[in-house]
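One structure, pasted below without further comment.
Note that one protein chain is taken out, while the other chains of the complex remain in position.
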Amino acid sequence: MSQDSQWPVWEVFLQANPGISHKHVGNVHAADAEMAIQNARDVYTRRSEGISIWVVPANAIAASSPEDQGAFFEPSNDKPYRHPTFYKIPDGVKYL
Amino acid sequence: MEDAKQLEAFEAKIAAGQKIEPKDWMPEAYRKQLVRMMSQHAHSEIVGMLPEGNWITRAPSLRRKAILLAKVQDEAGHGLYLYSAVETLGVDRTELLKQLHNGTAKYSSIFNYPTLSWADIGAIGWLVDGAAIMNQTALARGSYGPYSRAMVRICKEESFHNRQGYEIMMTLAQGTPEQKALAQDALNRWWWPAVMMLGPSDDQSPNTDQLMRWKVKMESNDAIRERFIDRTVPQAEFIGLSVPDKDMKFNKETGHYTHGPINWDEFFQVIKGNGPCNANRLKARADADKNGAWVREAAMAYAAKQMKEKEVA
Partner (left out) sequence: MNIQEAKFEYLLRLGDSSLIIGHRLSEWCGHGPILEEDIALINIALDFVGNATSILAYAGQTEGNGRDEDALAYLRSEREFRNLLITEQPNGDYANTIARQFLFDTYMFFLYEELKNSKDETLAAIAVKSHKEITYHLRHTTEWMYRLGDGTAESHERLQNGLNDLWMFTPEMFDMDEVDALLIKEGIVPDLNKVKASWEKRVKEVIAEATLKLPETTFKQKGSREGKHSEHLGFLLAEMQYVHRSFPDSNW
C-alpha cells in the first residue's frame, strides 16, 4: 500500500537584501531539501522579495512555550544598566 | 472544562489588540471557528484557480496570458499560505484536502459558477477579487496571528488582481460593440454571485457577536457588502456598464446605495452543492490529487534512498 502524503513541512527564511539577517516568511511542503529550496523560491520570491533562502525541517525547530514567558523574559526588564541610556554623561563630553 | 480565568485573560488580550499565537491558550470554539474559516478560505483559493485557469490557454493576447498566469499562480500561493495557517492549529494539509474532496469542507460559492467568455476573467478580477479584498483587509486586523499575517501578505499581492480585472472590463467596454456586449453580459452574470459571496445577511448569521468580540470576524457581512456596492457601482458607470439591479438607487440621506432583493435561496442551493459547477470543480481537484499520488510517493521514496546513502557515506 502506498503511503500518501503532502510531504513534510519546511520552514522558510528569506534574506531580503545583502547584509541583513534571514527572516521567517512561512513554510512549504517538500520531499527533500533541494525541493524545499526550489519551492520556497517559487512561493516566496515571486516578487523579488529575497536574495538568499534557508529552509529548515519544521520538526527540527524547538520553541519556548507561552508559559515560559514570565520566567524567560521578564528578568531582563529590571536590568536597565544593559542599555546605554542608563548612564548620564555631561553634555560637553563627545564620542561616548 | 475551560478555565474562566484563562478565558478572561484571552479576551483581555484580544481587547488590548494583541495577537493570539498557535501555542497560546484559546477556547475550543475559537479554534474550531478559525479552522473552519481558514480552511474554507484556503479551499476557495485553490478551487478558484479552476474557473480562471480555464482561460489561460485562450487568453486573447500574450500580455493577458502572462498576467492571468501570474494571477492564478498567486491564488495557488495564497491557498498555500492559508493551508499553512490552518496547520498551525494542528490540522494537516492531507486532512484538509480529504475534507475538500469528500465534500465535507466548504469553499466560496462563487467558484461554482462557470466562466463562459473572456470577459468573465475581467469580471472575476474586478468583482470577485474586489469583494474578497474588502473582506480580507478586514480580516488582516483579526486576532489570530498566523491568519492575520497571511492576510496582510495576501492583500498586498492581490491589489493587482482587482486592477487587472477592471482594466480588462474597461478595454472591452471601450472596444467594439461586440466586445462591450461581452463585458455587459459578464457583469450581468457575475454581479449577484459577487454580492452574495460576502455571506448571508446579519440576521441569518447566528454567532456574529462572539466572533466579533474575539476578532475572528471584524465586520458584519452586510457592512462589507454595502461598502462593496458603494465602491463598485460608480466604477461600472465610469466605463459605461450598468449593474443588473433595477432597484439600485443612490440614497442621498445615507450616502449609500440601496439594492434590490437578494436571491438567498440560490445562494444556499449553491452552498449545498447544487451550483452549475460544484461537481466539476470537486472532481477536478480530486483527480489532480489522485493522479499526483504516485508522484508524491516517488519523491518521498527517492528522498528516503538519498538519506540512506548519506548515512552510509
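Every chain is named by a letter (A and B) in the order it is written, and numbering of its residues begins at 1.
Here is the rule we use: a residue touches a chain if its C-beta (ideal position, glycine included) is under 8 Å from a C-beta of that chain, and two chains touch if they have at least 3 such contacts.
Nothing here was measured: the structure is a model prediction, and the numbers come from that model.
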{"item": "Option touching the unshown chain, where B:77, B:146 or B:165 are the choices", "value": "B:77"}
{"item": "Given B:49, B:218 or B:241, the one touching the chain that is not displayed", "value": "B:49"}
{"item": "Residue ranges of chain A at the interface with the undisplayed chain", "value": "6-7, 28-31, 34-35, 38-39, 42-43, 46"}
{"item": "Interface with the undisplayed chain - residues on chain B", "value": "46, 49-50, 53, 56-66, 69-70, 72-73, 76-77, 79-80, 83, 118, 168, 171, 175-176, 178-179, 284, 287-288, 291-299, 301-303, 305"}
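Here is the rule we go by: only the chains that are shown with their structure count from here on.
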{"item": "Distance from the mean Cα position of chain B to that of chain A, given in whole angstrom", "value": "29"}
{"item": "Chain B residues within the chain A interface of the complex", "value": "21, 23-25, 70, 73-74, 77, 80-81, 84, 87, 92-94, 97, 150, 153, 157, 293-294, 296-297, 299-300, 302-303, 306"}
{"item": "Footprint of chain B on chain A - complex, ascending", "value": "2-7, 9, 26-29, 31-32, 35, 43, 46-47, 63, 65-66"}
